[in-house]
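Of the protein chains in this complex, all but one are displayed in their positions.
Chain lettering (A and B) follows the sequence in which the chains are written, and residue indices restart at 1 in each chain.
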Amino acid sequence: MKVLVSFFAVLVLALVAYAGVEAANLQYLFGVIIPYAAFVTFLAGVVFRILKWGSSPVPFRIPTTCGQQKTLPWIKSSKLENPSGLLGVIARMALEVLFFRSLFRNLRTQLSDGPRLAYGEAKWLWLAGLAFHWSFLIILLRHLRFFMEKVPLPITMIEALDSFLQLGAPLLYMTDVVLLLAVTYLFIRRVGIPQLRYISLINDYFPLFLILGIAVTGVLMRYFFKVDVVGAKMLAMSLISLKPALPEVQIGALFYTHLFLLSVLFAYFPFSKLTHMAGVFLSPTRNMANNSRAKRHVNPWNYPVHVHTYQEYEDDFREKMKGAGLPVEKE
Amino acid sequence: MAKLPNPEELSKIDYAPPSKGWMDTPTEFKPGMFCHGSKPKSLETLEFPNPREWRPADVDWKLPENWKQILLEGIADRLKKYRSFRLFMDICVRCGACADKCHFFIGTGDPKNMPVLRAELIRSVYRKEFTIAGKIFGKMAGARELTVDVLKEWWYYFFQCTECRRCSVFCPYGIDQAEITIIGRELLNLLGLNIEWIAGPAANCYMKGNHLGLEPHTIVGNLEYILDDIETVTGKKIKPTFNRKGAEILFVTPSGDLFADPGTYTAMGYLMLFEELGLDYTWSTYASEGGNFGFFTTNELAKRLNSKIYAEAKRLGVKYIIGGECGHMWRVIHQYMDTWNGPADFLEVPKSPITGTVFENAKASKMIHIAEFTADLMKNGKLKLDPSRNDHLKVTWHDSCNTARGMGILEEPRYVLKNVVNHFHEMPEDTIREKTFCCGSGSGLNASEDMDLRMKGGFPRANAVKFVHDHYGVNMLANICAIDRASLPPLMDYWVPGVKVAGLHELVANALIMKGEKERTTDLRGEPLPGKEQKEESA
Partner (left out) sequence: MDLNALLKEKQPAIVEKWFETVLAAYPENTANIYRKSEAQFTNPLGYNARQGVEGLFDALLKGVMLEEASGFLDNIVRIRAIQEFPPSQALSFIYELKKIVRAEIGKAVAEQGLTEDLDSFLSTIDDLALFAFDLYMGCREKLFEIKVNEMKNSTFRLIQQANRVGGKQE
């Protein structure tokens, strides 16, 4: 049910854009107004989200320690898994963000257990997650060529690397394939594994289909139903230079569908779990050094509390204390 | 006569595969799976809201009229106060990596014990009340109304989590169910919904200084028995001091160590070690609790109970504090104490009077773990040890959740252990260090009425012990946690009979050669030492 709703939601969105351009000639709406609106929503939403997270303080130093603490000099501490200073934290976060260190933790178990397929799912989750996020990033970077008059060297290099297989014409980008495979896997996993299906929400399926939709329309454009790339670039350039103008040529409805789904993704982003991209950097169990005994951590809302003082305690038990030979403050 | 079910039907009753979503699966309170509700007297002592007689199995929980408003305001307040809470409500992607990491899930098979789902219990209400998507799309977006049934579900499952943080180790965003449970329980306490096994000890601790409610003269009395036992074993009469002003060091340990076996053997260990060193230290009857059941209640109560340690250190004028073996006590001391009740600027940076080592790692909080202290002694060769006195023991090491994942004291106790025993075998890699499995009774769940729950939750731990028991003949499970010492013996009794439980310093004291001691024939438990069995009989 949740799957179907998500699927049809994305399908309808795609059709709306396609029909809107093809039948109603709403190029300006789908090519200019919506992308601008989506981008503004994205920026404002993410900034708002981060500010909102940031507005809640971190009252306590609560890193999850995954290795030996730093104590005596002759005991080797685990600088990456239990960092005691800023450098260690940066390294830990880098491992986490770039290589999904914590997800990888599942893997060690698997390896030591032999190559049983039954036990491999966690490994695939890590691999697919990594493949998905990295290829998404590379694809995003590749798209920068549409926003620059002269394509800078790093981007051409990425393109060259991405297509080094030299297959087909236009050259096949590996990341396109990897992204499609990874997203498909993540989807199959979600519906195929009972416990995962049990916990999954529409909020989990919808972005998967949306990204799948964006990828599919992109692939169709590049490899199968050619659109006018020069026109697309002209539109992109005009958008980025804040002088939006539709190109003379017809770019093709597929392009507008692609752009529209992307706009939906951008607009949806700040209101969804996709914000984990920004949130991971703020996670107090990962981004703090484990040095709370060496360096005082201050809680901004620390307030005085009602305590049972020693004097009250002695008043309660003075005779008994004296009887047991314990020293007292007041005789 | 009713038709008798056939075996196939029997094996499926009650457990129809949940074709329904989890929100539509009502919570059933199963006997043995939950603790008694908090008593009014305990809540009154603690100045907590809604003290009354209530029973969790009853339909009517006697909630205040405006309970829903109280809870929602409570959530809003905590969203503002804890970035962890706000973030963990938003960023879970439900990847499922945590699902099979929870010992309660592994042992009970209850899907709501998957950490992700336990968090969703509260997240669903958060979505409904605090997010736009949740308000618009409702159940489709994983949002649901806060009802009495939802509240009961929270209570049932937040007291089926030991705040062990194992899920947090595997979460790609570090989402920590312990943090969510801590806040969940804090919310429940707004309505007087604690368990008595936590509220009672906390009230004791508040008024009398320790969870067990030992009054000052009783502490002295209990310790005297322990001292008598030491004399029997070593021939040495030790005279520790209490509440002594001007001592160099204040020693704080969980009160369980003074009260019940095998904790008392650990207490014997501390006493013998300090005596042998001639340490200038004192016990306190006012701050006679290292543990902190307030931590399983609310942040505020935890702070109130914890305040006694610094207050007493200040009153007595000691230089610094040594803490005994305890799990959650050390999470609190390590990650919270200085923030709550510091700065401890009236104390000095801990410096071992024996080795001169300065403990820079505790230069702000001024409190060190006894395993750090002892490891340093051993490294500097300050102790005469005869590990062969522990030769009747084949020992394995249980890393306690809090000290492993909320501190990282992994190597110090191992170093100490290897110095005092000759037979040491690690449990399998997936079940130790940061991946250690909980005893199943942490965070105040070590009552008797929830024994079924405890046995289930402790099953993964026990299973790993069974492995080293079967393969290496391990017969002693050592640890640095008072709740472990209380809860692992029954766990072993059920799953791996023949394995006993010991605190680290019990084994240290067994091996410790003391000046002027008589020839030892038994260990601290009065059991004959290896090679001394004969003598024992003839004596």
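The working rule: a residue touches a chain if its C-beta (ideal position, glycine included) is under 8 Å from a C-beta of that chain, and two chains touch if they have at least 3 such contacts.
Here the structure is a predicted model, which is why all the values come from computation and not from measurement.
The chain not shown here makes contact, within the complete complex, with A, B.
Within the whole complex, the absent chain has one touching residue among B:T218, B:Q335, B:N479 or B:N510, and that is B:T218.
Considering the full assembly, A:P194 is the residue among A:P154, A:P194 or A:P327 that touches the omitted chain.
Listed residues B:E248, B:D280, B:E348 or B:D430: the one in touch with the omitted chain is B:D430. Mapped onto subunit B, the interface with the missing chain covers residues 7-8, 10-15, 17-18, 30-33, 99-101, 105-111, 218, 221-222, 225, 258-261, 264, 428, 430-431, 448, 451-452, 455-456, 459-460, 463-464, 467, 490, 493-495. Where subunit A meets the omitted chain, the residues involved are 109, 113, 116, 118-119, 121, 193-198.
Just so we're on the same page, only the chains that are shown with their structure count from here on.
Centroid to centroid, with C-alpha atoms defining each point, subunit A and subunit B lie 34 Å apart. Within the complex, the subunit B residues that touch subunit A are 18, 21-22, 47, 79-87, 90-97, 99, 111, 114, 116-117, 120, 131-133, 137, 140-142, 165, 168-176, 179, 206-209, 215-217, 220-221, 242-245, 285-286, 299-300, 303-304, 307-308, 311-312, 315, 333-336, 338-340, 342-343, 357, 359-365, 367, 372, 375-376, 379, 404-412, 415, 429-430, 433-435.
Touching subunit B in their complex are the following residues of subunit A: 2, 5, 49, 52-62, 64-72, 74-78, 81-82, 96, 100, 102-103, 105-106, 108-109, 112, 122, 125, 129, 193, 195-196, 198-204, 271-273, 275-276, 279-280, 282-286, 290-299, 301-302, 305-310, 313-314, 316-317, 320-321, 323-327.
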